[in-house]
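Below is a slice of the complex: some chains, not all, each in place.
We call the chains A and B, going by the order they appear; numbering starts again at 1 in every chain.
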Amino acid sequence: MSGAVEHRLTEAGLLLPLASHALGAYLPAVRVGDLVFTSGQLPLVDGTLLATGIVGIDVDPDFAKTCAERCALNALRAASSVCDLDDIVRVVKLTGFVACAPGFITQPGVVDGASAVMTVAFGDAGRHAREAIGVAALPLGSPVEVSVIMQVRG
Amino acid sequence: MSGAVEHRLTEAGLLLPLASHALGAYLPAVRVGDLVFTSGQLPLVDGTLLATGIVGIDVDPDFAKTCAERCALNALRAASSVCDLDDIVRVVKLTGFVACAPGFITQPGVVDGASAVMTVAFGDAGRHAREAIGVAALPLGSPVEVSVIMQVRG
């Protein structure tokens, strides 16, 4: 059924953005064979970041998790530029970068916000391998950046 | 011969862990076609990190290399959740994140600890492309995180 993924997200209160944004000379996503690689996604809503700054200092970790959720929705919109979301058969790998200070050690809790979106969208097929990394700074001062590799029907 | 990879590791004094751990809503590894993507692995032994803190400050670089070795063994255990290690025909890419301060510039020496495990396990087929990156902080306060992409027999 066309739009099944978007329907499941909407039922869970998760609205896909209308469009994806690029901050430089690159594409939102590229498909190669049956794999889709998205660009790193920021928690942009209508071109504005949900928050800026360092998680644990400027941004509450709970809100950073909400930001990660938004990154994941933007990743799905990015993927939709090269495939039908309903043709995604597997989320393969999700990488979450969290802007934080050296003492911050709960990156996984933040990135869980992105992982949960994939499970809502794809059920068991949304379960993925993952990296969670704490970094010095992200584009535009974003607290979180998420990229995803997905497998699509051949 | 079944268990050939584990045998080579054991002969070199490198014991595969019994199980892999996830710190959130994700899988230890995912297979897509003939590729296996592992999650980022920490130097956990029986659920406890070998060390915590910043390499070059709290953790000696030599011991961080030992931590990277442990990450690599955990990556192999993670891969074994989706394939037989004896079916791995190539280690494709290894990414090593090292928690460090801005002045620390010997990440490659740390990540060599992980790369060496792959050569012990797979010989020439264990030689891989690699990224070594110095980051602000890692989950649980880990000094090192390693993820791997491997090719398995079709």
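Going forward, contacts are C-beta pairs under 8 Å (C-beta built on N, C-alpha and C of every residue); 3 or more make two chains touch, one makes a residue touch a chain.
Note that the structure is predicted; figures quoted are calculated from it, not measured.
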| item | value |
| --- | --- |
| Subunit number of the complete homomer, 2 shown here | 3 |
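Everything that follows uses one rule, which is that only the chains that are shown with their structure count from here on.
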| item | value |
| --- | --- |
| Between chain B and chain A, distance of the C-alpha-averaged centres to the nearest whole Å | 24 |
| Chain A partner contacts - residues on chain B that touch it in the complex | 23-30, 32-33, 37-40, 54, 95, 97, 99, 101, 135-142, 145, 147 |
| Of all residues in chain A, those that touch chain B in their complex | 34-35, 90, 92-94, 99-109, 111-112, 115-116, 119, 127-136, 149, 151 |
